[in-house]
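Note that this complex is displayed minus one protein chain, with the remaining chains in position.
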Amino acid sequence: MKAFDYTAPATLPEAVGLLVSQPSARLLAGGTDLIVQLRSGRKEADLVIDIKKIPELNALDFDPIAGLTIGAAVPCYRLTAHLVIQSHFPALAEVASWIGGTQIQGRASIGGNLCNAAPSADSIPLLIALGATALIAGPGGRRTVAIEDFCTAPGRNQLASGELLVSIQIPTPAPHSGAAYLRFIPRNEMDIAVVGAGVAVTIADGVFTAARIALSAVAPTPLFVPAAGAALVGQPVAPAALEAAAQIAQSAAAPISDMRGTAAYRKHLCAVMTRRALEIAVTRAQEN
Amino acid sequence: MSVTPYNVLGTRPIRHDGADKVTGRALYGADLQLARMVHGAILRSPHAHARILRLDTSKAAALPGVFAVVTAADFPPAAADKIVDFGEGDMLLSSLRGNILASGKVLYSGHAVAAVAAVNAHVAAEAVALIEVDYEPLPCVLTAPAAMAPGAPLLHEGLANGNVAEYIRHEIGDLTAGFAAATVIVEREFDTATVHQGYIEPQNATAFWSSDGRVHIWCSTQGSFVARDATAAVLDLPVSQVKVTPMEIGGGFGGKINVYLEPVAALLSKKSGRPVKIVMSRRDVFTGTGPTPGSRVRVKIGVDTAGKITAAQAWLAYEAGAYPGAMVGPGAMTVFACYDIENVLIEGFDVVVNKPSTAAYRAPGAPNAALATETILDEIAEKLGIDPLELRLRNAAKEGTRRADGPRYKRIGCVEVIEAMHASAHYNAPLPGPHCGRGVAIGYWFNIGLPSSATLSVNADGTVNLIEGSTDIGGSRTSLSMQAAEVLGIRAEDVHPTIVDTDSVGYTGVTGGSRTTFATGLAVYEAAQDVVTQMKARAATLWTAEEVDFSGGIFSSGPNTLTFAQLAAQLGATGGPVVGSAAVNPRGAGGSVAGLIIDLKVDPETGKTDVLRVTSVQDAGKAIHPAYVEGQMQGGTAQGIGWALNEEYFMDASGDMRNSSYLDYRMPTALDLPMIDTIIVEVPNPGHPFGVRGVGEANIIPPLPAVANALYRAIGRRLNSVPMNPATILNL
Partner (left out) sequence: MAPKVQVQTTINNEPVQFLCEPRQSLLECLRDVVGLTGTKEGCGDGNCGSCTIKLGDRIVTSCLVLGVEAEGETITTIEGLAHGNTLHPLQKAFLEHAALQCGICTPGFLIAADALLQKHPHPTEDQTRFWLSNNLCRCTGYDKIIRAVQAAAVEIHGAPQ
């Protein structure tokens, strides 16, 4: 690993100031991506800015009106253990327990998972499905970006020079809503998604009133498929509706072949994972 | 409970190195710290096949903090070529040197080209990045069939036939007549991917080249003496100029027999005048050490209506990697070794390809071959309507059976293992539901002998110190101490084992070939007998007796009796210390048969396999420490399941390994396996006083075919390539 300087600012303005003065600096939260990338030479840094000392980035708050705020540096294990998240956002608690293993979850943050912008990122399809937004701070002030617009290419995101992710905001789900994320991995843990599907549905009187579906590892960025969710709205809750939505998700996917799976296999899995995730989400919605 | 004639054998004492290993005190190679020590790093080729046009290390050498840079040009002038014997496998000295540091050409992506020693590992890595190499890329060839095809790019000049380094042929009986007598003939072809042993501790070596000319090496090795001899050969030194201190070893499975770093660290030390430590990264381990061969295997078996195999034919092409030595020999020895067959033809091809030079991996070569034999027998059993274990039983090799490659078996436990499988609760339990399948398979490994030495010195408190040279990968300190304790009539805890350096014990072969508990065990047994003989003489002196008996830990003569401890306390007065020693080179290694029963469930929509239930059965001859015998069976089974389902070197067309991390290589995690039940069969080996058979290896042979057979029952289709991963299962 090449030598770098390290600093841990205590406030957001300090961090932004450092980023403005040293645009090549790298932000460190959990480090489970960054340190691996620095060690392998895939990324370089002259300065590493540890953002974990900034209180706002460690916030994990729920307000029934404002929704859930996940500070950009909050590690997964805090989400998994959080009682409100377990009860109101069970899919999120699950995802946080599936990213890496126990030790990785002791460090890795959802914010980092988002900013790393891997096509296969586990948390992003679910965040998209939940209608989450990213709160960004920079020299020009603050702005909010929908999660589906955050990633721009493999490893690239919306953050402009001098900007950093402050938090992820997830709106409180409407009554009778349910969400789920499912991924396919050949092992049972410690694996990268071959395909992942994040879904969220709202049901009233046996009919879908809202639905959002997104996929991972099937495109250069996590893929929001509005048409798949739209196809559910107005439909009665029935296997045919789920299957139809899954088929739309599948046709939107444009996966590649690599060491984790062939394009044909990924394409096949899109429909399976989407349908299965919808089945779980429907059950949760009906229980809420 | 059966009555055992033994006091210590068959019990489960706490291992002697246990406290050190659960408290972090045990010192592995990377833990070594020496005064003035510096750190090495290796430059590796990004090309699978290329000519080195220019190699300039001047910028690296000039970096502050760098102490030495070496390339193949730093090897002493090439001596006459010779074979370097590693015990389990061997290599030409020229190949060994070429693999350690490339000269002229690089032959695989990951091939070591140069090395640097610097003040710390970070500076060493920076210096490596400053080494300039101009390559002329050459076409690469990555599989055995491609390398055997006419016009394939050639790796070496002067091999037997293009890229084929060796051709093996074993033939008995009349193959044509044998197949003519068959009513069912099945012929199939199988491909297996390159896989790695996956030991968790990366290779490491520290060397200090002293001003007196002696080289001291501390390393993680399965054999301190083979590491010594190979390092001496590469450096053109007499073996006595090299001393190897084996550190604790974090797994090997055959992969830590060869040397990679030791001569490089020594050369860097010679240049820098300091101790040099090199520790591989995980990617270095995957791309720069020896995995086990990928292979293409074609097998044809004929069976008559009585379920008797009438003829069997095998064609085995194994990928050696960059240098000859693909372990196709053991594949050819074992492909039909479980069965008594009169008409056999086996052909083997050792084929060089542009992949890392392969090494031993737990019964090396055997799983690739057994995959074919055992799945074809499964298919024949189904066609004949015979229970698959019954078909195996009708053909099982026994005492006197002649194997196609020559040897006649002494007593072996093939029948007993199959019978134990058949009688097991698992085999007789129903499958849990749809999409499930059960598979069975068996495998044979011949095990090896090789030299071992041991010394026992008696302490005045009635304990003994055991000095030995077999590096302990899985509890062998204890299985050896127990054999001494059994002979001496003392407790296992009363034996204090120490594994010492190559200056301090007689020659001892590798911890490999399932030989340690057998061969070093025999040395310890003989050393203990030597102690008994000397102690009897002391008792005779004390009692002025002619004859002294020793039984159950008691020396006696007429009315006189002394326990081992009582007599040990009187050695000072009867002539001084008693030290027993022995050096052996046994030929009586008894082969071991292993079997596996496995239940799987396949998700028909994703192709994902869940392992539901596993029972491993193996002939241990005599299980000295049953817990560590079970451990070998469970470990080999887990590795075999990983090999069968998900593990592989995923190479791109340019020969780069794309999944050289534990994240993407996909070894089984704790969540991927169920408990692994074990049934130890004990058919004593006539070549060992306690009947020991090595149990380290045979257990990895059955999983590949057992998984394949179970998958067939779950999905209704026979797969012909490994790994049998989800996409393969769905044919996508």
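Letters A and B name the chains as they come in the text, with residue numbers starting at 1 for each one.
In this section, contacts are C-beta pairs under 8 Å (C-beta built on N, C-alpha and C of every residue); 3 or more make two chains touch, one makes a residue touch a chain.
Values in this document were obtained by computation on a predicted structure and should not be read as measured data.
Q: I'd like the shown chains that the missing chain touches, ordered by label.
A: A, B
Q: Which of these touches the unseen chain: B:S95, B:T245, B:S281 or B:N368?
A: Once the missing chain is taken into account, the touching residue is B:S281.
Q: Out of B:T637, B:N685, B:N709 or B:N725, which residue would touch the omitted chain in the full complex?
A: B:T637
Q: What residue numbers in subunit B mark contact with the hidden partner chain?
A: Residues in contact with the chain left out: 12, 14-15, 17-19, 21-28, 30-31, 33, 65, 122-123, 197-202, 248-253, 279, 281-282, 473-475, 625, 627-628, 630-631, 634-635, 637-639, 661-663, 667-671, 673, 675-676.
Q: To test your reading of the contact rule: which positions on subunit A touch the chain that is missing from view?
A: The list for subunit A reads 1-6, 8, 28, 30-32, 35-36, 38-40, 48, 50, 52, 75, 77, 100-107, 188-190.
Criterion: only the chains that are shown with their structure count from here on.
Q: Measuring centre to centre with CA averages, how many angstrom lie between subunit A and subunit B?
A: Taking the average C-alpha coordinate of subunit A and of subunit B, the gap between them is 43 Å.
Q: Spell out the residues on subunit B that touch subunit A in their complex, using ranges where they run on.
A: 122, 125-126, 129, 605-608, 645-646, 650, 658-659, 662-664, 666, 668-669, 671-672, 725-727, 730, 732
Q: Along subunit A, where are the residues that touch subunit B in the complex?
A: Residues in contact with subunit B: 1-3, 41, 101, 184, 186-192, 258-262, 264-265, 268-269, 272.
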